[in-house]
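Pasting in a structure now, in structure tokens, and then I'll have a few things to ask.
The complex appears here without one of its protein chains, the remainder shown in place.
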Amino acid sequence: MKKILVLHGPNLNLLGRREKEIYGTLSLAEIDGRLAKFAQENGFQVATFQSNSEGDLITSIHEAMGRYDALVINPAAYTHTSIALRDALAALDIPVIEVHLSNIYRREEFRQKSLTAPIAVGVISGFGVHSYLLGLQAAFNCISA
Amino acid sequence: MKKILVLHGPNLNLLGRREKEIYGTLSLAEIDGRLAKFAQENGFQVATFQSNSEGDLITSIHEAMGRYDALVINPAAYTHTSIALRDALAALDIPVIEVHLSNIYRREEFRQKSLTAPIAVGVISGFGVHSYLLGLQAAFNCISA
Amino acid sequence: MKKILVLHGPNLNLLGRREKEIYGTLSLAEIDGRLAKFAQENGFQVATFQSNSEGDLITSIHEAMGRYDALVINPAAYTHTSIALRDALAALDIPVIEVHLSNIYRREEFRQKSLTAPIAVGVISGFGVHSYLLGLQAAFNCISA
Amino acid sequence: MKKILVLHGPNLNLLGRREKEIYGTLSLAEIDGRLAKFAQENGFQVATFQSNSEGDLITSIHEAMGRYDALVINPAAYTHTSIALRDALAALDIPVIEVHLSNIYRREEFRQKSLTAPIAVGVISGFGVHSYLLGLQAAFNCISA
Amino acid sequence: MKKILVLHGPNLNLLGRREKEIYGTLSLAEIDGRLAKFAQENGFQVATFQSNSEGDLITSIHEAMGRYDALVINPAAYTHTSIALRDALAALDIPVIEVHLSNIYRREEFRQKSLTAPIAVGVISGFGVHSYLLGLQAAFNCISA
Amino acid sequence: MKKILVLHGPNLNLLGRREKEIYGTLSLAEIDGRLAKFAQENGFQVATFQSNSEGDLITSIHEAMGRYDALVINPAAYTHTSIALRDALAALDIPVIEVHLSNIYRREEFRQKSLTAPIAVGVISGFGVHSYLLGLQAAFNCISA
Amino acid sequence: MKKILVLHGPNLNLLGRREKEIYGTLSLAEIDGRLAKFAQENGFQVATFQSNSEGDLITSIHEAMGRYDALVINPAAYTHTSIALRDALAALDIPVIEVHLSNIYRREEFRQKSLTAPIAVGVISGFGVHSYLLGLQAAFNCISA
Amino acid sequence: MKKILVLHGPNLNLLGRREKEIYGTLSLAEIDGRLAKFAQENGFQVATFQSNSEGDLITSIHEAMGRYDALVINPAAYTHTSIALRDALAALDIPVIEVHLSNIYRREEFRQKSLTAPIAVGVISGFGVHSYLLGLQAAFNCISA
Amino acid sequence: MKKILVLHGPNLNLLGRREKEIYGTLSLAEIDGRLAKFAQENGFQVATFQSNSEGDLITSIHEAMGRYDALVINPAAYTHTSIALRDALAALDIPVIEVHLSNIYRREEFRQKSLTAPIAVGVISGFGVHSYLLGLQAAFNCISA
Amino acid sequence: MKKILVLHGPNLNLLGRREKEIYGTLSLAEIDGRLAKFAQENGFQVATFQSNSEGDLITSIHEAMGRYDALVINPAAYTHTSIALRDALAALDIPVIEVHLSNIYRREEFRQKSLTAPIAVGVISGFGVHSYLLGLQAAFNCISA
Amino acid sequence: MKKILVLHGPNLNLLGRREKEIYGTLSLAEIDGRLAKFAQENGFQVATFQSNSEGDLITSIHEAMGRYDALVINPAAYTHTSIALRDALAALDIPVIEVHLSNIYRREEFRQKSLTAPIAVGVISGFGVHSYLLGLQAAFNCISA
Partner (left out) sequence: MKKILVLHGPNLNLLGRREKEIYGTLSLAEIDGRLAKFAQENGFQVATFQSNSEGDLITSIHEAMGRYDALVINPAAYTHTSIALRDALAALDIPVIEVHLSNIYRREEFRQKSLTAPIAVGVISGFGVHSYLLGLQAAFNCISA
């Protein structure tokens, strides 16, 4: 059975508690539940991990090597500032899908640049929790093809 | 029954014939077939239109008012240059989903800027024909919610 | 009797139907009616033309040569992107007046640059339908002087 | 009877004496005469003031509060450099119309930026003395509506 | 017999009628005549097409596939603004030669950037009608080699 | 007894009358009263001066030499445009404290740059009238140390 | 009794040991002592925390929710690079005050930009340990108002 | 007898009192004395004027029309910020010489740009009081030629 | 016996496993072995530490104070983004040598800027494991001089 | 008989020996032979000169005055860096044609700017040795007209 | 007797022969004659040297060490491009005066930057041959003081 790792970047542990007009009302646990249900329905496994620490996210990417078939990542604020995260992703030999809850094109200028997106297969942004679900679908397509 | 319009921008009539390493091997007719099949399976209708003309695309967006429930658009090169297309989309009162076959973050600097994306609900890029299918799914989510 | 051509750029056919807080509530036909009435009251003729197509606008400018005494143009989105429109205007030997319904200085950064304005005698922006009327007045002043 | 204040910025006291190919041959007194005549014909009053001093222009704007129904201003060189003038205009609760004798889009790069225009209802530039007359007309439209 | 398509971009239908100090005194028909004569003398065929429409130029490039051995194009204003034209040219598998009547290095800043030139074999600019003739010669060299 | 001069820049004479959501509801006289009371309570003297004129502010800075022990200044709009004010402050040999009523980091791009701040000991912004009181406290700390 | 959290960013644990000409001679423990004394004298409580880790600072901000009435933060180097820290602060619903020991306007170009300041109520910089004390005062003003 | 006006910009009244390592030890009165002596020795007259006010400097330039044969100006800080001063100088029909006490190329980035220099015949900077004397010599050369 | 600390930044724990064409085939343990051998041969001691965490690297730099004679650091991705790391290095009073495995001048634009290099004695890049060995040599030169 | 000078800039003496995929396989002597043959066939004379020295190229341009009827120059790397070469060409009163072996629009960003092209009649780039031959033809056209 | 070296940069050997409207009608020999006469009248010696070669100018600056008391240099085009020349001047321990025949502020953007001026005592530009004479005077002032 295929296994997909879903990584949540900084501040996403606050989901459902902060700025709901931007990020929606679901908590991270509820989102993770939705992802698990989606995976189960489609016959694959999903694991999730959240951290506010750039270093811990990098280490979790390193540890994904050889253990997962695809990676779905919402790098949140690190999307725009972390070359180290990009380098970690570039070292992975499995498909990487980047997702964002909000449409980053509608937000501040400094969120328009993505350091990680050129490393990903593709990017999905703006659909709230559906960004994750569409991302899982896209990842599943990649590893089923 | 919900109706979704899918618009293909300039040069997409060449799909399957040009630069297949970037854009894939499916012809536009084959993609349209896939979209129709997906719509049928999910209980909605899809119409498609392609044009190389900025003006014709704008006019087709105007004509979508009151006739479709959502719009999926791959503005292709006009993504990066057409404020007129952006203005047409901004006048629509139905959800707009922007899709791209290739991951535009991996391409030339001048393709990094999207004039239309801030008008869209969200953006999906990099998954080839799956960008369209995920886009249809996203559009269907929007109008089913 | 002096004849003035008024050209309306892309999306202006939607006037009165879209984003009324920016562009006002008059339809394009109503605006054209106001312009005709103003012309009649001041003893000159006015013709109007709208197109969403950059190429058709260019061609209509070419055709104005030798047939009109002045041109009032609202290039809308093409103001900011069309060097081709600028070149067409530069080839005209009659006065060109640029008008905008909204005050473009209050809008997005990419609307701050006008490619066509340096070719015009002058620019009037921000007064809604009055921008057109003041523009006609200005054009009439130019050709009456 | 409605009252409109017309402010002339720095160096405009030289009108008719300097660079006539850019600014025209009328003196400031002659322009003021034209404005007074136009006001009289249209049933409102006009007052005019010129200063080379940024501070005095700001103070005169402050003093306009509660005494005039609209302001027509040609900020001249301060258009491009004076945030203080912008702040003074932003504090006014009557319509502000910005006018320029020359078409500033045809001039030096540093004249392309207007700090005051985003505060104005609209901008008229390039028509010589007619910029003032059209500006008065526009102001009158605003306060008559 | 080798066949070469020559495409003329927007406003070139005005040649000989506008801004002769920049673009010369020959009409487009006269230039086309010179090109046909040159082709005949050198034993190949030439076809020409002019349009003010970006979309029509793109479509004519698509239609050139499999029908011509080389393309000589003067994209005029679209040189600097049309990514769509660039994409159409990039899909062609025959040599593309870009030509300009005027030396674009001597003109406005916004004409210094060419979106299409990186797709071409080479660029010739500044020699008036001779730019076309040298371009035809260059195209003929490419397909004769 | 230590003496501190407080300078108010352009438009601050309008305090309490304009844009209260940005600048608060206290008039300049009320603020000056609060400053005098604070000074009295802490055993020093305060003098205040407001001008809309860059030149008068410069001259008042010159005159502060040898007469005051510290300067608290809210340069308002001149913060961002006046090198002359900066030069005047640089010539002072007493501590200069820069204060702003609003948090300038939340405002327009052109207010992000401060020409005067590098000359000051420090900067306090965003606390309304408290910016002045904290600034007086800071100035008093400097000259009491 | 009101409670205020004071966060110290990276390298501030070195205070009193490094670059004393920029940051002063007090150790972090001494500064914390001064803050506690000031809080006690003014009838509120203060807690302090220092970390070199961006992730730990973010987590400590999350944990402040519902437990403190205001936050005073010296983000040090993260001021200029951490969007993640900004996002964490934006999620807080208590007043945030940003402080800096040195006047950042006097330092390197890359320290001129603050990602966190637009989220704060206000900013105080340049007064050494007094920046913290004035910041505590400002925070206390906010929550006492 | 030829007459030359020497204008001193803002803060130059402090000469000899502030930042002597940059501007030298001579007071403005002493410099004016040196200029008068130099004029007398060379058979022409010199008048001098200093102001901290941009508006007063502009007015003094206006008043120089028809009364002086040349203008030597040290615009000081206004060199870099005043388009209004530039416009006043551009209206003069006598030679303008720009001088600076310090070598502005050695100073802050914002002093590298001169708005007034393109209007002047030439510029002399870096020689302290000798900049004025060389400037007078240059002005005298211009009007003696 | 002199002691030198060698710090390895983020992702360097993957050496020999990822992107070998850029970073070479040696594992980090093998590199550390080479460094220890080199140190032993030259009569000094070397300690090494790797972390993916910016905060841990900063803390390890702090802990080096008073315990090592020199520092050789490969900041990897943090070279280009971490002002905090720069500040930590600036607080050290021992020589710092910056090394890179690859020639960063040959890589992406965002790797061209080094925030840490201005703090170092010197920089060595492009020689694979030899960058470390040459760096150790350089550090040894510094502390032997 | 008309005489044309052909100047080859730095490193062109290596032609046929270096980077043949960019510059082709012909040696400079072979190219010069082709140019001489072309000249002879068309009834004019050609002289050629190559230097790696900016100064020598400038001097050879000076010496061309009065001795040649046209200049064809491939400034190579100096195209992008030498204002001195541009000044030398600007002093010539014969037509200058700029040629490049490779299509410089396809190369590094720093080769996109040409300092010399605005001085030339026109530019030909991208056709290998044919760039020279077309350039000679263009030069001959200029002096035969 | 004091000795001053005057260096003339590239293309200045053409003086009096090229672009006289910019550079004047005097030949370089005539200018050198004027300089010698001026030196003689003022009791010092002058030597002059012109070269089109950056390297030769650098070498002549090196050779000036210990042999001249001051240097007057017109670096011409190298002003804007030669860091090497700047470095040579920075190594000199005698006063350097930079002069330009034309007012470089009136010319192309790329002539606005001077790499050499920050090394000079001062700069004189715009006075034709008088720039040299005023520069000699300034140099003489420096070494006589």
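Annotations for the structure displayed:
The chains carry the letters A, B, C, D, E, F, G, H, I, J and K, assigned in the order they are written, with residues numbered from 1 in each.
Simple rule for what comes next: a residue touches a chain if its C-beta (ideal position, glycine included) is under 8 Å from a C-beta of that chain, and two chains touch if they have at least 3 such contacts.
Since the model is a prediction, treat every value here as computed from it, not as a measurement.
Residue in contact with the omitted chain (choice from K:L26, K:L115 or K:L133): K:L115. By the touch definition given at the top, chain I reaches the unshown chain through residues 103, 105-106, 114, 117-118, 120-127, 130-131, 134, 137-138, 141. In the full complex, the hidden chain is touched by chain K at residues 53-56, 58-59, 62, 65, 81-84, 86-88, 90-91, 115. Take chain J: the residues that touch the chain left off the picture are 9-11, 13-14, 17-19, 51-56, 76-78, 80-81, 110-111.
By our rule, only the chains that are shown with their structure count from here on.
A separation of 31 Å divides the Cα centre of chain A from that of chain I.
Of all residues in chain J, none touches two or more other chains. Touching pairs of chains, sorted by label, consist of A-B, A-G, A-I, B-C, B-E, C-D, C-E, D-F, D-H, E-J, F-G, F-H, G-I, H-K, J-K.
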